[in-house]
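Only a single protein chain was left out; the remaining protein chains are all shown in position.
Moving on to subunit A:
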Amino acid sequence: MIKTDILIIGAGPTGLFTVFEAGLLKLKCHLIDALPQAGGQCSEIYPKKPIYDIPAYPEILAGDLTEKLLEQCKQFEPGFTLGERAETIEKQEDGSFIVTTNRGTKHQAPVVAIAGGLGSFEPRKPLIDNILSFEDKGVEYIIKNPEIYRNKRVVIAGGGDSALDWSIFLSDVAKEVTLIHRRNEFRGHLDSVEKVQELKNKGKINLVTPAEVMNIVGHHKVEAVVVSQSQHIEKEFEIECDHFIPLFGLSPKLGPIANWGLEIEKNAIKVNNALDYQTNIPGIFAIGDVNTYPGKLKLILCGFHEATLMCQAAYQIINPGKKYVLKYTTVSGIDGFDGTRKEAPKAVVKAIE
C-alpha cells in the first residue's frame, strides 16, 4: 500500500504543480497516470509545440514546460505510479480513500485530487474483429518493455512518430521488424523518416505500404497477421510474427472515474469553484481540465490557480483546526523533503562612511 497526504490522479501540468503547492504546506504527494511519462496533454499530444499564454513565458515548448514543472516540484519528492489507470475508489472508516489501479496497485490518502484532464489516455485500437482476444497474447498497443521483443518477429502498424521510432529502435532488438502503413508517406520527424528509409535499404526493416492489417491468425497467441496490400493490384497475404503492435495514437477517456459517484456534467466533474474545487464527495477534489463550473476555461494557468486553492483546503482536512498563515516563497524560502533549502540571499547591512 502506497500512503501519502494528497493522492493526485493525473500527472499533467495541473497535477505536477499541485505537488509544489502542497510541498509548501508540508504535504506529500503521489501521482498516478495511465501514460508512461508525466506531462499529460503537453507530453502526449504536443511536446514540440509552443505555448504563448503561460504567465512570464512569452513562449515555451509544451515539453519544456513539463520539464520545468518536474524540476520545480522535485525537492518535494513526489511518488509516481505510471502506466497504470486509477480504477476504483473506496472510502475508509477513518475518512481516507483507497484508490486501486487496473494493475492492482493500492494507494491510500486522506485527500484525493483528480487532475485527470480530458481523461486517461487510452490507445486507439484498430477495427480488427478478433484483436481483443489477442491482447496480451502478442498484441500490444503500448511498448512498455522493449526487451520482450528480443529475437522475436514483430509487426508494427501506423504512420506517425511512434510507429517510426519504435520500428527503428526494435530493428536492433527484434529478429525481424515489419512496418505496415496505409500510405507510402509517413507523418513524422524528418530524421525518423530518413532513418527508416536507410534501415529499409539495409534490409533491417521490412516496409509494407500501402497496406493494412485485416486480421490476426493464431491459437491462443499471435502467429501471423493477414495483410491487404494495394500496390498495382490488390493482394492479401500472411506475415508470420510473434507480436503485432498497432500504434495509432492515444485518445483520452474519462473512463472509470465517471462511476465514482461524482457529479458529472459535459464529461467533466462538477466542483465548488466559489471555495476550493471540492466535488460532491468531501475529500475528493477535481482540478484542471477535468472539472467544470460556470465560466470554466480549460487552460493551463487556470489549472495552476485551482491547484493552489485546493491545497489550502487539503491542508485543513489533514491538519484540522491548525492555524495557517500564507508565507511568500521569497520570504520563507523553500525547504525540500529531500533536505535541500532554497532561500533569498540576505541583504548586506554595512555602514557607508
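Rule of thumb we're sticking to: a residue touches a chain if its C-beta (ideal position, glycine included) is under 8 Å from a C-beta of that chain, and two chains touch if they have at least 3 such contacts; residues count from 1.
Going forward, contacts and distances are computed from a predicted model.
Participant: Assuming one chain is omitted from the figure, identify its UniProt name from "2Fe-2S iron-sulfur cluster binding domain-containing protein", "NitT/TauT family transport system permease protein", "RNA polymerase sigma-70 factor (ECF subfamily)" or "Sarcosine oxidase subunit delta".
Facilitator: Per the UniProt record, the undisplayed chain of the complex is "2Fe-2S iron-sulfur cluster binding domain-containing protein".
Participant: Write down which of A:P126, A:P146 or A:P256 is the residue touching the left-out chain.
Facilitator: Result: among the candidates, A:P126 touches the missing chain.
Participant: Of A:E59, A:E135, A:E185 or A:E198, which residue touches the hidden chain?
Facilitator: A:E185
Participant: Going by the contact rule already stated, which one of A:H219, A:K266, A:K322 or A:K350 would touch the omitted chain in the full complex?
Facilitator: Answering carefully, the residue with contact to the hidden chain is A:K266.
Participant: For the chain that got dropped from the picture, name the residues of subunit A it touches.
Facilitator: 45-46, 49, 118-119, 124, 126-127, 158-160, 181-183, 185-187, 248-249, 251-252, 254, 266-268
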